[in-house]
Every structure is written in C-alpha cells, then in structure tokens.
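Yeah, one chain of the complex is gone here, protein chain that is, but the others are all in their spots.
Naming follows writing order (A, B and C), and every chain is counted from residue 1.
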Amino acid sequence: MTDSLLQETETLEVNLGPQHPSTHGVFRMNVKLDGETIVSLKPVMGYLHRNHEQIAENISYLGSMPYTDRLDYFNSMSNNFAYALAVEKLAKIEVPERAQYIRVIMAELTRLVNHVSVTGFLLNDLGAFFTPVLYAFREREKILDVFEETAGSRMMCNYFRFGGVKLDLPPGVLDRIRKIVKEFPKFLDEFEGLLTQNEILCMRCQKVGVLPFDLALSASITGPMARASGVNYDIRKVDNYSIYNRFKFKVPLGKTGDVYDRFMIRILEMRQSVYILEQALKEIPEGPVLNPKTAALAKAPRNFKPPAGESYGRVESPKGELGFYLVSDGTPQPWRYHVRAPSFVNLTVLEDLCLGHKVADAVVILGSIDIVLGEVDH
Amino acid sequence: MLGVLRGMGITFKNFVTSYLFPRRADSLDTAGMVTVQYPEERLLEKERFRNFPFLIYDKTPDDLRCVACDICAKECPPKCIYIVREFDKDGKPLKRPAVFDIDLTVCMNCGICEEACPFDAIFMDHEFEIGGAERQQSLVYHKDQLLKPATYFAKIRPTDHATIEEKRRKEAEKKAAAAKQSSQGAAQTPPPPPPAVPPKSPQPNA
Amino acid sequence: MALAQNRSTVDDGLKSELRKKGIVVTTIQELYNWGRRSSIWPLQFGLACCAIEMIATACARFDIARFGAELFRGSPRQADMMIVAGTVTKKMAPQIVRLYNQMPEPKYVITMGACSIAGGPFIDGYNVLKGIDRYIPIDVHLPGCPPRPEALLWGLTQLQKKIDHQEIEKVEWYQKGLKREFPIPEFGPKGLIPKFNPEVWRPETASHRRERYGDPVLLGKKMTAPKFETFGDPQVKVGTV
Partner (left out) sequence: MNTAEIKSLLEKKFPGLEIKIINDGLVLKPEDLPRVAKLLKESPESKLDYLSLITGVDYVEFLESVYHLYSVEKRVGPVVLKVRVPRTSPKIPSLVPLYRGAEFQEREAYDMMGIVYEGHPDLRRIFMWEGFEGFPLRKDYVPEDEDVLEWEDVEWLERHGVKVPEEYKAFAQQLKAAGKEARATRPKPGAEA
C-alpha cells in the first residue's frame, strides 16, 4: 500500500525568491521537491546585475574605486584593497609603511563586520528571529563609526588610493579601534555562549550541507567555506600580500565541512582577526600614508595611464578570494576589468549541498555560504 | 537544554543591562541601551562624513570660488555634475559658472569632486535630510541651492577649513610677493598666472 | 460620496465652513490618519546596498519601531509600504511592479537611495532601470548612496506627514472605478517592454542626461584594437598560435 502510494508522488516545483525573506537579497532558487526533500535546485541570479564591469571600462581607474565599494556592500574596504593591489601591480606603485598598516587594520575590521553580521543572519535564517542580528549590528555600528570617522561614509568607504590611503587617520581613532579590539573578545564570548552550545542550533546545523574536501577544491571554493572543509588555503598566508607576513595568526580549519563548521570557522576567524589587529595596532608607525608619486593622481584621475599590460590582484576577502583582473591598453580607461567574485563562485556547489535535504535546510545552507548579491551579480 | 537556558540567560542579561546602565549611542561599551532618539537627539557629526556636494563662497554669493574649469564634471564617475561657463556681454568667458547643476539622483557621495577640485570650491556636505515627492525637478540642485558660505564650512569641518585657509593664505602671499617682484622688475607686464591652473585649459561646455 | 463631490467644487472659505460643520468627520479623519501613520507595516524587501542600511535602521541603534514601522512583513498582502531599497535592474523590475500590484490599498512607496530613484551611479548601465517611478507611483524619494539610517527615518516622517494630510473623502482608494494596478512590463530583446508607463512617468525634457553628457556608453567607440606590442603578435590569434 505504502509502496504504491510512494510511487505515485509527483515532484513539486517551488520558486524561492527573488523576493523572499531568506534569500539575502534578490536571489532565486528553482527547487524541485519530492515531498519535502529537494531533488533538484537551480540557482537563478542576475537580479542585481548592475553592469559593474561595463561601467568600469568606461571611466578612469580611480573612478572605479567607489564602484568597488558597492560590489560587496558589507565589506567595502576589502574590495578597495583588492582593486588597489591590482592597479598597483599594473602600474608598479609602492605603498608607504603606515598606509600598509592602516590597510591591514581596515581590512581586518571589515572582516569582523562581515563575519559578525553574516553569523547573525545565519541564525536569523535558523529561526532565532532577529535577536542575534540585533547583537551583531550593535557591534557592527561601533566599527562603522570608525569607518565614518576615517573614510567619511558608513558603508561606502572609498578610502584606498593607488599607493596608499586617502587621508591619514584622524586623531583619536586609533584609541577608538583599540577599545573596540579590546572589547570584541568579550562580545564574542557572549555571542558564543548564546549560540554555540545551543542544542537546537547543533541539531539544525551539524551534518547539514556537508561539502567534501575534493568537491571544495575542484569547485574553486574559497574563504571560510573552503577552510571549513579542510582546504588549507588562506591568501593572506599564500600570497603574503601587503604586510601580512609580519603578523602571527592561525588559519582555522574544519573537519566535516557542514553548516556548523562554517559557522564556527567564522567565529574563530574573528578571534584571529582580533589577534592581527592587536599586533598591527601595537606596531603601526608614523609616516606618510600616500606615495608622493601618486599623490598628484587624486587631483587628476583622468591623467593616470598605467602601462599597457595585465594584472590580477587578489585578497582574502571575508567571503573568499576576491580578485580583480585588469587589462590596460595604456589609455586612462581599462581595456578589460573583471571581478572574480568569491560568493559567485561559491554558489556553484549550492545544489550539491542541498540535495536530499529539506527546504528549511536549503535556507540555512544558503545562509552559511555567505553570499552578497551585489558581488554575485556584479 | 543547558545551552538553550544559557542563551536565554544571556538575552535576559542584555535586557536588564539596557535598563540599568543606559549609555549614549556613541558609547563603545558592549552592554547597555544604544538607541539614539533620532529627531530629538542626534549622533555626533563626524567631520569627514560626506553626503552631497555643495559650492562654497567667501563673502557674498557672487564671490564664489568655482571658476567653472569643468574638472569635477569630468572626473565625476557617474557624471552628475553639469557646468556651463558664464560669458560677459562681449562673449568673453568669465571665471565663474552660469549653470552649476548636481543631479542628486545620480550622485553617489564618493567625494572625488572634492579631491579633484584645484580651487577648494566644492565640498561634501553633512546634510542628509533631503528628499521629496518629485524627483525630476526638485532633486536636481542648481547653483543657488548649492551655494553655501565659508563660515558654514568652517562650522561643519573645522580641521579641513583651517588647513585650506592656511594653504590659501600662503598662496595669496606668494602671489602678492610675485606681483610685487614683477612690478619692481617690469612695471608694465601683467602678473604671471597662478600656478594652480589645471594643465588643460578649461573649455566651456558645449 | 456626494459630499465629497460637493467639496471639490466649493472654494476654500466655504470649505472651512463645511469643515466646521463636519467636525465629527474631521475627528474621525484625524483618528484614522493617526492610526494609519503610526502603524505602517513595511514590506520586507531589500534589493542591494540600501537594504543593509534599512536593516540597520530596524536594529537597536536607530530603532524604526519608535515610528511604529518595525513590523517587516514577508508578504506584500500584509504590507502598507514598500521601501525600494537598492538598485532596480531590468530583470527585477517586473517583480517589483507585481509586488506593488499585490499590496492592498492604501499603499505607499519610498524609494531609498539614488539607484532606485533614477538608476543612481549605475545609470549608464544596460541592465539598470532608470528609476522605478517609470512603472509605479512613488510617495517619497530619498537620495543618497546609501542614505543614512537617520535619513530613512526622516523619509518615514515625511510619509507620515503626507498621510496626516490625506482626507478620507478624497483619497484615491475610496474613489469609484480607480484601480491602482499597473501593467507588469515584459522582457524584450534589449530591455523591458514598455520602457516606461506614460500614465505614471514621462521623461523630463529640460535636464535630459543624454543632451548633457552625450551617449552613455561606448556605442562602438572602442572598436579599434589595442596596440599589439604588449598583447602579442596580432598574427597569433585564432587557432593558429
């Protein structure tokens, strides 16, 4: 009786999104369900395709800097960092010492902002309605205040310049950052106490959305997601870009690669970021923040013509490997400008992770991948 | 079960501390109430905060610093600035704009115009309470809406104002010295053009 | 209804006289508007960067609940207000019009951020809709990229003021025959069909962007190949190596 009933089940197609509270923006999943089990999932994107590349190919090199803020709008400083690295590689520009430290400090603060917010959202998706987000955004606001004070905007910082940063840190900001860094572990303890041993959370997250090591490697997964599967690849360690080789920090690695591992990796990475920040704040020297050769660039971005050639600058953004591929033909506009967006590539495995799970798990898995649609759709 | 209870305990602690130890919204302390009662109470204004650009004048609105060189309009990444140079009766170009429009519906507050301006004429404002039911007319700001006095700039951004005033004073001194020297050397020759003129000669916008 | 028609024909002096007589109506109106403006339920709907500031507004520091608008609804059927927070692309625009059509009257729309007002910094793109007001009517435009959370609260108070001044007899949704639903655009080979709805929006002729800045994008301008000394031998191209 039951057998014949089971054979008669039909697959049901459900559209999640593009307007859906759990899809972190305008993302759509075409899900085929057998009962409540997912048998096929096709991600549909492009609802936020803002022609970033086309616009960048038509304006000056510096003009693209504010646009990179809008790629991954949670961590504009990391995007600035990758783009600045790519152009500096192309035009062979040196960066002064103090600027390097400021860059690292800002990038790590961004990582804190991103990880804390994404953890909050993941828990929101799990059903812990809004409380973790409230806690996360409370911390985020403190860091955004620092960004506003140094760069002038809460989210769209536009702070990095080729050969340094736009302006020196205003007086008092370093002390403010020190205070935040000092208080942050306390908050993390509280956050972990709230969540990590929570039985409901463990049940919902463990053994859900397991990403095996081989698949993670072959599908070019990067960032916390890859490290949760045991892929030991952190571009801060591999490329040693900027001055990351001066700091001691560990790269946390997961074993199973499930949602819980990804969540925990982010928490651990925040602790490592705090550790890097502590070292950087101790060592930061005085000096210029902008290479004097490029300081004139700010006055006339249109006259900046890097030599013809190509370059690829990448950083370990909080989502994974963020890279900018630039081709210059010697004119003020880049010939080709391409963004290698980490969350876009990380979405490749969404279907593999979700197969065999329930719809409610798909939402959690998507939350654990940590996508930002501005970056996915560039 | 223990984990759930522990989480609830932390939530309760947060609930209690926000009533027992209310803090200012700018405070960096981890615990406590943080809400800023917006219309009555405001966050401290950060000096570098940038919203929309405005034009600066020194004493009277006719005495504006902008010379209509069109650099900001060309550098603006999304192209939201539109400048037309003013001409006098004989058709000679004047060093001031006749039309200076900023399309607030396109501006992305990046501050590149402020950085690119060689005459310290355009700066980013702190005002954010802008908006309306209509966009095509009211959200394109014209010259008269954009003009603000230097005293206002000194009020919202005292540090930048001080450095810029210092720079301008030195330039004026240099100019005066040069003028004095040239008048001593050759009384009839006009003073040399100021060094701050951009490399490309500014052209009136078509 | 007859009263409302009478009112539209009388002058202001008589209107105030009638207002005095209809004092009960006025009180109901005030009560009605007070109730509506103090419990605006927004649609939980974010598009891009501005959505994050919208969430920040809902969080503890700015606390949109102080204005009675904290109840973000997932379904358009339960929402009074839509905050179009972020860039509207051509791919997304039909869905937004559909969401607007699904919202019950009275419905309000705030466009938050430059992108949703007119395309914003992405105005020159091929996939960005140059303003959602091409298809649906907007009540409050909030420029900024993104607007500060305080600016969103300010926009909300502007909307509340607007609600305060609406008269029950005159509001659109009690008029006969009025249906505030707009046709949902369709995908065409290069963009949306239609490009705008002339009942809702018409292009401004005075400050025409194209007249000022010329063509927005390449239009074949870059069709000369880059110099090949640095990109290799031009002979080394297709399949020959």
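Here is the rule we go by: contacts are C-beta pairs under 8 Å (C-beta built on N, C-alpha and C of every residue); 3 or more make two chains touch, one makes a residue touch a chain.
Just so we're clear, the structure is a prediction, and the values are computed from it rather than from any experiment.
In the full complex, the chain left out of view touches A, C. Of the candidate positions A:Asp69, A:Glu88 or A:Asp377, contact with the hidden chain is made by A:Asp377. Only one of A:Val238, A:Leu253, A:Leu281 or A:Ala295 touches the absent chain when the whole complex is considered: A:Val238. The omitted chain makes contact with chain A at the following residues, 45-46, 49, 51, 53-54, 57, 215, 217-221, 231-233, 238, 309-310, 312, 314, 321, 323, 325, 327, 335-336, 338, 340, 344-345, 347-349, 377. On the side of chain C, touch with the chain left out of the figure occurs at residues 91, 126-127, 130, 183, 186-191, 193-199, 202-203, 205, 208, 210-211, 216-220, 222-226, 230-234, 236-241.
The rule we apply is simple: only the chains that are shown with their structure count from here on.
Taken pairwise by the contact criterion, the protein chains are fully connected, each one touching every other.
With centres taken as mean Cα positions, chain B sits 31 Å from chain A. Per-chain CA centroids place chain A at a distance of 29 Å from chain C.
Within chain B, the positions touching two or more other chains are listed as 34, 77, 108-109. Counting only residues that touch two or more partner chains, chain A has 66-67, 70, 138, 141, 156. Taken in their complex, chain B has these residues touching chain C: 25, 33-39, 42-43, 51-52, 77-79, 82, 101, 103-109, 128-137, 139-140. Note for the complex: chain A touches chain C at residues 18-21, 25-26, 46-52, 54-55, 58, 66-67, 70, 73-74, 133-134, 137-138, 140-141, 154-156, 307-309, 329-330, 335, 373-374. Chain B meets chain A in the complex at residues 1-4, 6-7, 10-11, 14, 26, 28-30, 34, 46-50, 71, 74-75, 77, 108-112, 115-116, 118, 124, 159, 198-199.
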